[in-house]
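With one protein chain held back, the other chains of the complex are shown just where they sit.
Take a look at subunit A:
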Amino acid sequence: MNDTGYDYSVVRGFAFSALFWLVIGLVIGLWIAFEMFNPALNITPWLSFGRLRVVHTNGLGLGFGLAGIFATAYYMLQRLTRTPLPFPGLAKAHLWLFNAAIAAAAVSLMAGLNTTKEYAELEWPLDVGVVIIWVMFAVNVFAILIKRQEKQMYISLWYLIAMTVTVAVLYIVNNLAIPLNLFKSYSLYAGANDANVEWWYGHNIVGFIFTVPVLAMFYYFLPKATGLPIYSHRLSIVSFWSLIFAYLWTGAHHLMLTPLPEWIQTVAIAFSIFLIAPSWGSVVNGYYTLQGNWDQMRTNYLTKFFIIGVTFYGLQTLQGPLQGLRTLNAFFHYTDWVVGHVHMGTMGWVAMVISAAFYYMIPRITGRELYSVKLANIHFWLILVGQLAWTITMWIGGIQQGAMWKATNPDGSLMYSFLDALTSLYPYYRMRFAAGVVYFIGILVFAWNLIQTVRQEPSAAAEA
């Protein structure tokens, strides 16, 4: 608590939880990246690739991503409504239960409790826990919105509301299952239906955790950090509604050329292409906000994070729909190209925006100056170079892999065995690992900078 009555302890708690899970998730990421070219690292069942890969995705998606979202959401909600948290005790319980759930998730996945539904691997008791945690968050969100002092709800709040509602719908529908015992359950849906539900969930959980709330951060922190108002309010309105409308139709582009009925695949392609428009609505809104002030890319370290971040969002939302097209999908799907695609969004867009949001927020909630702007710049360059090297390596590797799978001899027989294609990627896997190390060092600099920031003496100037 401070003199404004805002409760920042939970913001701080979630921010440092996010940092903690970010470091853990990346260590596991490096470990499995190494296993990709050296299977000797599969030293116990608990550390085998099949089990650890899901610890990596859950640890970063839920541990880092969600904690970062909760930290910034609790901050933005209080500032944008000019209202203190209605239930600070509940928010604190939310923080502790969240971390306990992520720890339990990591241990259970390493123990092999895995429903195998991508991004929804947790077994049912943990699913129940996730729903409870989400309700705790939602109670605070809606209570603060109802009690708010500010009449109009700013753009960021729209995105937070959409996230809160949609994630609840997605998570509950996709995770419906029949329990066998405390540790195992079977999906309520079977075969093609199960696949359809899963990728409706899988695509949208990425959308409503890695796009929607990160856009909320972007719309709030970009004007704050640059001192410039968002270029067009009307464009934000159009972008918002068309984004959340179109998103939910597109999940089946993950299931191109599978036994899923073709009409669902075709509808998914059409809406995926349409989705470029609202995505770029936000990208353009961001760029135009800076019009006439592009010198900030040199003078304001935060602007760099936001603008390069939203650029990766723009590239991601072009690449996504294109690789959803049937012919391109036939070539790229199941290859490392897709892995490169995912990581441009997560290592580029999500991590850059959350980083900048934390750099803006942490000094303000703790009453301390940022420890080092120079280190923040080093962090920026390390994660930019690391991410680019990482994704470009995977794109090239993916093209090679796709081409080798498709290559035929003049007599029509296959030119390469599956293993030929795999082993030809090992050099790329080594490069990818090295790029991951560069990125990881950047994240360590980030964590160090924020830890040193809160360890300093409070400064009068920082509280603004």
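We take it that a contact is a pair of C-beta atoms (placed from the backbone, for glycine too) under 8 Å apart; a residue touches a chain by one contact, two chains touch by 3 or more; residues count from 1.
We adopt the following convention: contacts and distances are computed from a predicted model.
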The chain not rendered here carries, per UniProt and among "Cytochrome-c oxidase, cbb3-type subunit II", "Thiosulfate oxidation carrier complex protein SoxZ", "Glutathione ABC transporter permease GsiC" or "Acyl-CoA dehydrogenase", the name "Cytochrome-c oxidase, cbb3-type subunit II"
Given A:M36, A:A67 or A:L85, the correct residue touching the omitted chain is A:M36
Only one of A:V54, A:L302 or A:L384 touches the unshown chain, namely A:V54
For a quick check of understanding: of A:T335, A:T391 or A:T453, which residue touches the chain that isn't displayed? A:T335
Option from A:F98, A:W134, A:W249 or A:F312 whose C-beta touches the chain left out: A:W249
Quickly run down the residues of subunit A that touch the omitted chain. 35-39, 42, 45, 48-51, 53-54, 112-118, 142, 145-146, 148, 151-153, 157-158, 161-162, 164-166, 169, 173, 178, 180-181, 184, 186-198, 200, 241, 244-252, 254-255, 257-261, 264, 267-268, 271, 330, 334-335, 338-339, 405-408, 413-414, 418-419, 422-423, 426
